[in-house]
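First the structure, then my questions, so here it is.
Other chains of the complex are left out, but the ones given are in their true place.
The letters A, B and C name the chains in turn, as written, and every chain counts its residues from 1.
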Amino acid sequence: MSVELEPQGIEWDHLDTVARAAETPHQQQPYEELGLREDEYERIREVLGRRPTESELAMYSIMWSEHCSYKSSKVHLSKFQDLAPSSDRLLAGIGENAGVVKITDELAVTFKVESHNHPSFIEPYQGAATGVGGIVRDILAMGARPVAVMDPLRVGAADHPDTARVLTGVVAGIGGYGNALGLPNIGGEVVFDPCYQGNPLVNALCLGVLPVDRLQNKAATGPGNLVVLMGALTGRDGIGGVSVLASAGFDQEAAIQRPSVQVGDPFMEKLLIEACLELYEAGLVVGVQDLGGAGLTCALSETAAAAGTGMEIALERVPLREPSMAPHEILASESQERMLLIVAPEHLEAVLAVAEKWGVPATAIGTVTDTGILRVTWHGHAVAELPPSSLADDGPVYARPIREPADLPLLQADRAETLPRPTTGEQLRETVLRLAASPNLCDRTWITEQFDRYVRGNTVAAMPENAGVIRLDERTRVGVALSVDGNSRYTRLDPYTGAQLALAEAYRNVAVSGAVPVAVTNCLNFGSPEDPHVMWQFAEAVRGLAEGCAQLGIPVTGGNVSFYNATGPVAINPTPIVGVLGVLEDVATRIPMGFSHPGDVIILVGETREELSGSEWAWVTHGHLGGSPPAVDLAAEQRLATLIRAARDLDLLRSAHDLSEGGLAQALVEACLRHGYGATVALPEDAPGGPFGFLFSESAGRALVSVPLGREKAFAAQCEEHQVPWTPLGVVAGADAPLTVTGQFEIDLAELRTAWSSTLPKLFDQLTARPE
Amino acid sequence: MARVVVDVMLKPEILDPQGQAVANALPRLGVTGVTSVRIGRRIELEFTEPPEPETVRQLADRLLANPVIEDYTVSFVSDEEPAGEPA
Amino acid sequence: MRIGVVTFPGSLDDVDAARAVRLAGGEAVSLWHADDQLYGVDAIILPGGFSYGDYLRCGAIARFAPVMESVMAAAAAGAPVLGICNGFQVLCEAHLLPGALTRNQHLHFRARDQRLQVETNRTAWTMGYTPGQEIVIPLKSGEGRYVADTATLDELERSGRVVARYVDDNPNGSMRDIAAICNEAGNVVGMMPHPEHAVDPLTGPSTDGLTVFTSVLKHLAGVAA
């Protein structure tokens, strides 16, 4: 369905062509309004040997934006590759649309997390929905079938009126798009913090599966091959949207002169997925690239640059939703649900037939050339003529100034370990209940019930389990486990350690599920790179993550950077989100998180130190953020991971749950409530920080396990062998029996469940009146 | 060019939870004196030339509305009235 | 026995329905929305999903797909037809079943493991259950609230055509807690929850859903005999 419409009311003599640009070298151009610096504009003129046309200026301004060019982060991100541990599993890594990890000789998976923060503040539903759509197309572009999504979210204070607007909209949007696309949601995070009040974080992760030999790439090779645009019609959606919003200081005002909001069409995306997979299977495409931020401009320049070829594009052949669109608008449009295909001429008919079968518009809009020049014409007039690599690869690169925040020493000196603490059993009891009911630790069901976790029939574990587990092969039952984590309070106190703690937690969540961690993805959400303090946080976090991955021997396979996240003038807490992927030879051996058999022995593995700074307790009960985050010991995390798998293989484990925010107290609460069994535990006499410290410290490298009665000695022997400290705590009690901490307190399970599960409904239930 | 508007509303006896949710939210916005809120669908169609009223009625009956739970009204709008299509 | 599973544009749980048919011991045959015939299948499943994006009304557009002509004819001729979730919505839009499915009363999409009571085994798709049996299978829908006028509801009750009801709490405000109904002959069943997602202990909350698929195979065997 190729509708060629003569643009109405285009005054041809106003069209800025290459010829005209050459004739009028001194014409003023609005490069600053488009976010380009003067020296960047000069460089463009050098590259072209003339002033850019209106279309070229638009193309450079988007491609050289922070979002597309990574100009501030490049010099740091290189650490991921420099320090990358060698892995024979990695089939594609950083630089591709998403990293690809070999699971068996036949099967590979690809996964990546990306941000859609700023659009989600302006229009939460559509912002989140198109965020899911965007990452799904990245996965699709690798040749994979998308099979699951996850959604790490950060929003403002739970009781702030605007938080209801953002959270309910974002959750509805993620569900509205993901559910309609037929992708199970298998996990995520929701964290409330005032620092995100004017700038929520909506990160989305997608997992895809592909036969090893179906791996696709984006290179537009083979001069003479055709360039085919497949998917939704092109409209004025978010012109300069992602790039401008994610690249300029963002605030309420910016929202006023917003680009037109991108609206997602999951139905079209579903058809696009099926059509692409059919094309891959039939071997009908030479190259493929998704259209995301920077739309056609990005897809054209990246595919040509990757192959070192050129292109001849007839822009008027692009099917438009709005006939009056000008060339630079078509090039910049961020309309969703579109893919770019490179197709051999003899296969065009077959490709169009597949598109037709699925009811997806597809049109040949140009050809690959050997000129090394991307030439774009509009009804015969050349509106752009440039080297694609100058857009895709040779953008500006900045080593931004870096300075440690002046307030950091003071902040770190203000330790939570010195805060007044509960002492009596009664006070401890109240604290357990208060934390369990706190917005960051309470039951997520109100949110996760809005997501389909079953579709496609391969979900072996999902919320609220430690990690999502997906079966890849029904016959062999091989599968993967995935977890996404991040704690921005830790990172605020110490970005290097904070990033490693995020890595450690995701690694631990995957490990306690029984999987072998093999690969990492990440989304780095930070403030303005023009602020030296933010840039220092960024550099430290990247260093911490890169060195941590090197030590754990698992490579970073891809990710995304989101700068300019701030509420008013104040940057958000630095928020690196880390996703870890693990392999399960047989998903039937995954380890559940909850207590399930009365009489099972409850054991805490790992070392507990008195570490309360940055903790959920300090935040909830004192609104306190200060001191140094818990120490990281990645070697200990590895020993814990090995222990858990060894014990699992010997049938010594009934359940395992990682300890994180809220410490042992919260882990007990979650393990009890998962299947409705109580527990009777006693705290060790010599506990560091006393009963309180033992319950609420957030020391890393720990897990709460339950062991069948009679197997505890065998388990202890395993702990010895793997040099992991262990502390027997007690036993799993009966169904609906209370949670008892001997000599301290007892909490009726019903009371505990009510406290844990009423928070989100109370906050958000009736506040969803706006009709959809 | 001819424009037809089909308004589809849930039958009065069918519960309209969306309308109810809006009604419940009104006091919070300081709006009082609202006795009922009903939310339906407004469908604007552009025809190359004026369609047979019967064609439109059938279309509404078979596709645009579900007579089991919905009522609809058809109106033929003159071109002057502000349009909802790309300017 | 060959059970057809229809794929409309936007169908999502078609692969799952086919898997369930295989696990029950049947042969799953995939049918395309544009087909003008049913390739001799013995029974038909309209699977869950968001056919045509659920735009306008769930099932409203799918109901006009070419394959629906054959499905309606087969249903009239007594062939077992099961509509799951979106498939149930299509069956109502096609007037193969009375009433309609509307927006959940709480306005949210809701996915949960749902307890149901099977009310009758006098249908092709539930003959393997015992009346009154309680089962747990996943429910996942935004427009699952069954509505019909009082006369229709009374008639459904009187003629024993309420196939399953929600127990414990009603997840969507469905009238008379209705989760599934059938036509007079009992060969056409519409069911909001997803039995095909409760067929394997590894991926479902139970295997209670498998009986739906073994039932139809048993029914067909009986018919054949």
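The rule is short, and it goes like this: a contact is a pair of C-beta atoms (placed from the backbone, for glycine too) under 8 Å apart; a residue touches a chain by one contact, two chains touch by 3 or more.
From a predicted model like this one, the values you see are computed outputs, not experimental measurements.
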{"item": "Full-complex stoichiometry, written in the displayed chain labels", "value": "A x1, B x2, C x1"}
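Convention: only the chains that are shown with their structure count from here on.
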{"item": "Centroid distance [mean C-alpha coordinates] between chain C and chain B, Å", "value": "30"}
{"item": "CA centroid of chain A to CA centroid of chain B, Å", "value": "40"}
{"item": "Computed distance of Cα centres, chain C from chain A, in Å", "value": "36"}
{"item": "Sequence positions of chain B contacting 2 or more other chains", "value": "18, 21"}
{"item": "Junction residues of chain A - those touching two or more other chains", "value": "768"}
{"item": "Residue ranges of chain C in contact with chain A within the complex", "value": "9-10, 12-13, 15-16, 19, 48-50, 52-55, 106-112, 138, 140, 142, 194, 196-197, 200, 202-204"}
{"item": "Of all residues in chain C, those that touch chain B in their complex", "value": "56-57, 60-61, 64, 92-93, 98-100, 102-107, 147-149, 173"}
{"item": "Partner chain C, residues of chain B touching it in the complex", "value": "10, 13-15, 17-18, 21, 41, 63-64, 66, 68-69"}
